[in-house]
Structure formats: structure tokens, C-alpha cells
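Every protein chain but one is kept in place in this view of the complex.
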Amino acid sequence: MKIKENLDSYLKYVSNWEEKIGSFLEFDISRTKGMSTVEGQLAGIPFGVKDNFAVEGFNITCGSKILEGVSAPYTATSVAKLQAAGAVVVGKTNLDAFGMGSSTDNSAFKITNNPWDTNRVAGGSSGGSAAAVAAGIVPFALGSDTGGSVRQPASFCGVYGLKPTYGVVSRYGLTAYASSLDVVGVVARTVEMTKTVFDTMKGQDIKDNTSVSHPGSRNNGDVKKIAVLKIEDGSLSDDVAKSYLESRKLLEKLGYDIVEIELPSLEYVVPVYYTIATAEASANLARYNGLRYGYRSKNGNDPGEIMQTSRDEGFGDEVKLRILLGTYVLRSGFQDQFYHKAQKIRTAIRNEFDKIFELADLIMMPVFPTAAFKHGSKDLDPFQQKVADRYTCAANLTGLPALAIPSSIENGLPVGVQFTAPAFEEDRLFNIAKVLEKDFPSPLAPGTKNWSII
Amino acid sequence: MKNSKTKAKYQTFIGLEVHIHLITESKVFCGCRNVFGSEPNTNVCPVCMGYPGVLPSLNEEAVKKAYQVAMALNCHLNEKAVFERKNYFYPDMPKNYQISQFEFPFGVDGYFDLELADGSTRKIRIHDVHLEEDAGKMIHEGSQSKLDYNRAGTPLLEIVTEPDLVTGEEAEAFVQQFRQMVRYLGVTDGNMEEGSLRCDANVSINEFGKGLGTKTECKNLNSSRFIKKALEYEIKRHTKVINSGDKIIQETRLWDESSSKTSSMRTKESSNDYRYFPEPDLPPYWPETKFLADIKESLVELPGIRKNRFIDEYGINQQQALFLTSEKSMADFFETVVEGDIEDKSLPGTVASWLSGNVQKILNNSGQGIEESSLSPRRLLSILNMIKKDKISTGIGKKVLGLVFEADKDPEDIVKNMGLDEGPDESEIFRIVSDIVDANPKVAEAIRDGADKQIGFFMGQVMKATSGKANPGKIQKLLREKILTGPEKN
Partner (left out) sequence: MKLDELYITARLAKLDLGEKEAEKLSVEVSRMLEYFAVMEKVDVAGLDATVQTLDRGNITRSDVVSSLDVTGRILANAPETEDRFIIIPKVL
């Protein structure tokens, strides 16, 4: 591990912070060191991987009791590519079980706290990854983004969170939650690191038949005109609204052509998202039944019963809720009014975004209506947390790339802003992020430091 | 035996769902070996074990073979084929959904020309041909069930017919002829005992003109014979139930060979709602024009067509043609031999009778197929040529054939090394003939008086004396000469 300072001080630092925030489910800097090349663009750089990715040498629990103790027999393509470039997996980060949640409080194993305020969540579902990066433990970490699960926690923790174009990074090795929405995402301290990690991972993979090779930006990543979503009064907390307006003013000051837009389809994105996501999830999670690996219940006299009890005992409440919803919307008699309807509205949403991109290079939106909320759902109950996905899940429904950028600190908590680009235009996102990074780079939470990685 | 009551009162509707296991190197969605009979759970990987994070990757050979069958069945090929998830739980299912096809299979609305017992053909409509993956295997032992996932993820092609078959016998014939066709195409070995061809049958009866009745599904039909028996049983059962005023319960029934009955399966998947939806992990497949054209060109001549061509082109009879085309390997063998001497118009008939007689007898004993044996088309042609040129007799030829199989040597070498072509010349044969006729004056007289059949006695004696090497035609000629001239008069 090529850390400039003393390796022992680093490990002490990690231990100290982990006690405060609990971002890792497993942490071991030397365990998979041998699987990384010694040379490469990311040589020696430690990184965390959300525990819904398969990494040989570590377990893959997906934050759920039903996969407790399951050792990964293979490595995800995205991770393998980073290892081939020299980066070293140092641990698996905490998450909402199976990627379902906006807080990471839905993990079966531990709570992850926000490094900025340990009474608050780190966001979800990739809260562990975001917290680990924000605490300076690793310069980047992988997450997964199905409805905002990389961007929202990144925003809550004051770091960068990238959701690439669907299909550009292989999903092979990422536990499926919603197959047509899931992407491998990057949480990182700097724009440069975000871009490097993304460039290393992208590319077609025959093991993922939905992956494509990246054609590159059509216009060199150039950004001139930005469409800014008009915010209705009361839809954002005061802190977030203030930060959002200031971001807009800054862009005007920097000389970008700003046009205010409305997205009427945002009214439907959340129900459409949850209909499609839970439907696909209900099928994707059917394989977890205690027979071939993972938790097998002692209750049950025949395999049918064992499957039922293992699933009931192994899955948490949020997961069960989504499986039931997803099963229901696919049931004969209901599929038309729910699942098929949602897929058609999905097309309408994509059409609306495509139209905006005819007259602008990027769309600016908030990430989440509030900054990091407190543990225990007092601020936002699970239902309200879902409704709050409206700004992030549109990018998953449309397959478009989006990046969450730290924009300011309000009352001691980081607030972010989100940019969405047309398909394959990640370079435009990096472009705008670099410009804004000069004005406001990722802030260090009190007591944290960046370690100098060689 | 047909129940005359059934014939008059009710119409029978039988539809079949046939699954064939496709021959490919690897499984349909992962790179595991696709082979039968390995140690349990040795041909498995995270993908076909349904591990978290895995994805299916479509095998191009499975797609190709699927289109070959769809074309051979005269299907309309969908412009876009879509994979779907069929959702249900069972211990042998790695993902608890099966990747299959539903709304847009590879082929739809085809037909199969079924040859009926009376020689006529009827078109049996094919509803669809679709590709899917197989599940693992379960063995029940005592209080446990043992799971082996070697078979999970192997490519299956399902062919669904419309309910156009009307008797158990027809269904049996369909399965036999269909099996022959897919073996010809080389897409499967169609082995029902090993499970590479499986068949479920749906049957219903109803008063004429009233359309389909309530159907029952029959499973556990492990041979075409069982299909016939089970359906005949079911049709009788349906008839009895309806005649007594009751209603048929729509259910799945298992055939039990030992009791020769079907019985209701305990409802394991009572009214399962499969919740089909398009597979998000696999893009739709749009078959390209060139791809389809290449497949069409590579399609082998189907058995029925080949049989008729043999009759027309080679002048052999229906029975011979049926035998020769029963397996593609035999038909190929036959044509290769015949092509070895295209001028000889009598050759096809000779080859046909040798193959169906002498050769098949040896193959039956050894249990081999002709393509595995030591007999090559060239070797058979060589034997037949030696006989034609009178180098050896037919009897010797038969012996040589057996030796080719046993010793795996060329017939010319065998004949040379054993001196089998050194049969006695004419004067030698005449001397033997004379001795035997002279030794049996009474028989010779009887023959002169008209008891022609008795010449067989002399034939046998002469053959014995020449160790079978003498040409029977020559012996006959010389015998007649000798007998006609009468006893030596001194």
C-alpha cells in the first residue's frame, strides 16, 4: 500500500473513524493485494467496494442476513478492471440491504453514520462507500445506483457521485436489484479521480449482454447552455433551496447560458420507478431461498417450506415490502395497469428529456430535497424517503448519465447539486464539475484528512 | 382398439409440447460444458448456480440450431425475438425464474407433414418454437432430495403443436417422425431415455363441432410407446367421465407404466401465475437476412423428402427407402456407396438389400451405428465389386463382410491373405460334380424324370466339396450338363 505517511498511522486513523461511522462490513488492506497488478494508472490506490459486488477474497452479503457468510467465488468485471489498473480493494462497504433504501439504515448488520454528524445517515443505499470516502479512508469507492443510490449519499457526505450511462460499465458481478435501472457508480473525493475510475471501468463485456462500448462525447464534452429545473416553493428544504439558487447564480456568473425549464414528467417518475424497480427486483431476489448458499432456516419440513421460512427470516422489512409490491404489479390481471403502464410512461419521460437536450447541453437539478436526515426516520419516514427520489430516479429510468457535485455547506452539513447529460456525455459532466471544483472542491469533514496516496 | 362410441360421439384433440436438448459445446447462457453424465455439480459456475451478480450471455450456436428447427418446421420467423422470465419457485431452479420466450419466440405458425399409417400425410400445425434453459436435476433418496445443477442452464428448444392430433397412435408417430427429423438436422440426439427429448401431451374430447373440451396434461411419458398408451387411457377416461354426466377436471396427470394408468399429480403448482415479463438482461434478437439465408442453405434434406427422392432416383422400394432414411448416417452411407459407381443401375438395389440385411444384422448384434463401425462405404463397394466381377461368390462376400467388421481391415486384403478368391476352375468343378452325380444315380434319375427340386441336394454336396468357393451359377450349369448326359456308360 503506497501511502506516503506511515502505514500504521493510516490504519490507526481508519480504526478511529470506523468506530465513529462504521462504513465497512469487512476491512483488510492486504487480503486481495495480490489480485491487483503492481503497475497501472491506479497503482497502489486503495478503494472500497459496496457489499453487493462480488469480490473474490471477500464475502458478498448485500447487507442482508440471507447472504450472511457467503464467500464470493468470482470478481465483478468493474472491480477486476480496477485491479488490473493497480487499485487495491481494501474492504466491502455497508449498504441498505440489496440496494433498497435511502439511508443505509436498512442494513442487517450495522448502522453507518455520516462523518459530518454521526446522528445522521450517510444516505443510501451506497452510504458506506460515501462515508468511507468522505472520512478520507479511501480516495474512491464503488457503489450502485438504481434510483439515486450513489448520488444521494455522495451529496449527503460532500463528495462526488457519478451515475454513468446505462450499459457503459459492465454489471457483471453487481447483485441485481432492478436490471434495467442498475448501474455501477463511483464515489470519489475529486473530479479527476471520478473520471479516472470511470474511464478504467468502462467498456463492453460479453458476460453482460446489456453492456456497450462507449462511443465518446459527440462534442468534446463542451458545455455552453444549461437547463435549470425550476423549483416550486416548499419542494426543497430551506438549506437545499438556498444552495441550489446560489449554484445557479454561480453558473450565470461563470458565463454559461442558463434557461429555466419545467419537467412535468417528474410528477410520475417515482411511481413509475418503484413499479418497474420492484417488479424486476421481485424476480431478481427469487434466487435467495437458502438452498444453494446463504442462510437456510431450521424451520420447515420440506424444501417449499424451507424456502418460505428462509426468505421470511432472512429478508428485512423494506426488502419484503418491495418484493411483495413487485410480485403484485406483475400478477396476471394487474400487469397492464401497473407494469406495462409504467413502462410506457417511462418512454414519455425519456422523450421529455431528449427534447430538453435539443436546446441545452446539461440539465441541472437538486439531488435530494433535504440534506442528511437523522437516523430513525423522525425527519423522513420510509414512504417520504421514496417520494424524495424524484430528482434522482429520472436518470435511471432514462438511462442517462448524471453527476452529484458538492455545492456548499449549510448549517454544518454538505449540500450537493446534480447535472444530467445526454447518453454517453459523461465528459460534459466532468467538464462542468471541474469548473465548479475550482470554486468549491469537496469539503473535508471536521477531523478528517486526505491521505497522500502515491 | 377404437371405441365405436367414442368415434361417433366425440372428437379428440391432442396437442404436444416437445422439449429437445440442443447439442452445443457450452450451456445456453454461460460457458459451462453442456454434456450428459458428469459427476454431480462439476459443470457449474456462478451463472448457472444463480449466484448474486451474475448475468446470462447468449450462446450463438443455440440460436443457430433454434432457427434450423424453426425453418424445418416451416415457421414464420419473428422479425424480433424476445426472451422473457417465467417466474416460479422450485428447488432445481437456480434463479427461481426460467429464461424462456413467450410473446415473441423465434418461430411461430409452422407445420409438420405427418405421415400416417395409411401412407397419406397430414399437416400438423406448429404453434411455436422457442428457446429456453433447462433446470437442474433432483434425485430422491430416503428422507432427502439431492440436487445436481449440471443440467441447469443447458439449452432446451420447446416445440408446441396445435391440438391437431387425434389418436394416441398419431401422437406416437408424430414423436417418432419429429425425433427423426431433429436427429437429421443434427441439433439433438433425441435420446428419450437420457431425457434429451421429452414430451408432454394435452388431450381433450368434445362433441363434434363444439371445439376444444376441457383438457388434461399428461407427463412422465418417457417413450413414444408410453405416449400412445397414456393418451389412449386418457381418452377412454375422458369419455367415461363425460358419458356419466361429470366434468373433466383440468389438471396434470402422471403416466404410471407399471399400472398402465394416469393419476392426478398432487397440486405442486396449483394455478401458477408465471408473471411473464421481457428479460431485461438480454437484448431482443433481430435475425439478419444473411444469417437466415445461410441457415436455410445449410439445412439438411429432411427424411421424408429424402425417402421419396431415393425411391424416384434409385428405383428402390418404399420399405427399403424407409429403412435407409431412418437415420441420416445410414442414408449418407448408402448414397456414398452408390455414388462410387454411378453407371451401375443395379447397384442401388444391391446396396439397399445388403445394408438392410447382412449389414444391419451385424450392427444389431454389436449395438453400433454404421458411422461408428469399421465398415466404410468404400469397403462395402469393394466387396460388391469383387462379387460382381466373379472374383468371389456371394457367400464368400458375406464372410468377408463379417471379417471387415471384426478385424477392421480392407476386404481386398482379407480376400488376398486368406486366398478366398482362389476358387476351383471349371474343369475342377466338373470333376467334383461328376463324382457326386455318379455316386448318386437314383437322385440323378429322379431329376431327369422331373423332380427338379432335388438338384438342391447336389448343390449342397458340391458346395461342401468346394468349401463354398465355387461359383453357384457355374455349379448349376455343370450339374445340369452332367445330369442330362446321364450316367457314364461304359
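For the reader, a short list of remarks on this structure follows.
Should a chain be cited, it is by its letter among A and B, assigned in written order, with residues numbered from 1 in that chain.
Please note the rule applied: a residue touches a chain if its C-beta (ideal position, glycine included) is under 8 Å from a C-beta of that chain, and two chains touch if they have at least 3 such contacts.
Everything quoted here is computed from the prediction, not taken from an experiment.
Across the complete structure, the visible chains that the omitted chain touches are A, B. Among the residues A:G158, A:G290 or A:P406, only A:G290 touches the chain that is left out of the figure. From the options B:D148, B:E172 or B:E234, the residue with contact to the chain not on display is B:D148.
Which of B:L77, B:V108 or B:M138 touches the hidden chain is settled by the complete complex: it is B:M138. Only one residue in the set A:L7, A:V38, A:L324 or A:L359 touches the chain that does not appear here, and it is A:L324.
Among A:E19, A:E232, A:D302 or A:E358, only A:D302 touches the chain that is left out of the view. Panel shows chain A; residues 70-71, 73-74, 166-167, 180, 206, 209-210, 212, 267-268, 270-272, 274-275, 282, 286, 289-294, 296, 300-309, 311-312, 315, 317, 320-321, 323-325, 327-329, 331, 337-338, 340-348, 350, 382-383, 386-387, 397-399, 423 of it touch the chain omitted from the view. Seen across the whole complex, the unshown chain contacts chain B at 24-26, 30-33, 39-42, 44-46, 49, 51, 57-63, 87, 89, 91, 96, 138-140, 142-149, 266, 273, 275, 278, 280, 282-283, 285-286, 288.
Everything below uses one rule, namely that only the chains that are shown with their structure count from here on.
Work out the mean CA point of chain A and of chain B, and you get 57 Å between them. By the touch criterion given at the top, residues 52-54, 60, 62, 67, 70, 73-74, 76, 171-176, 179-180, 206-210, 279-280, 282-283, 286-289, 291-293, 303-304, 307, 327, 330-332, 335, 339 of chain A touch chain B in their complex. Across the interface of their complex, chain A is touched by residues 46, 49-58, 85, 87, 89, 91, 94-97, 145, 147, 149, 273, 275, 277, 280-283 of chain B.
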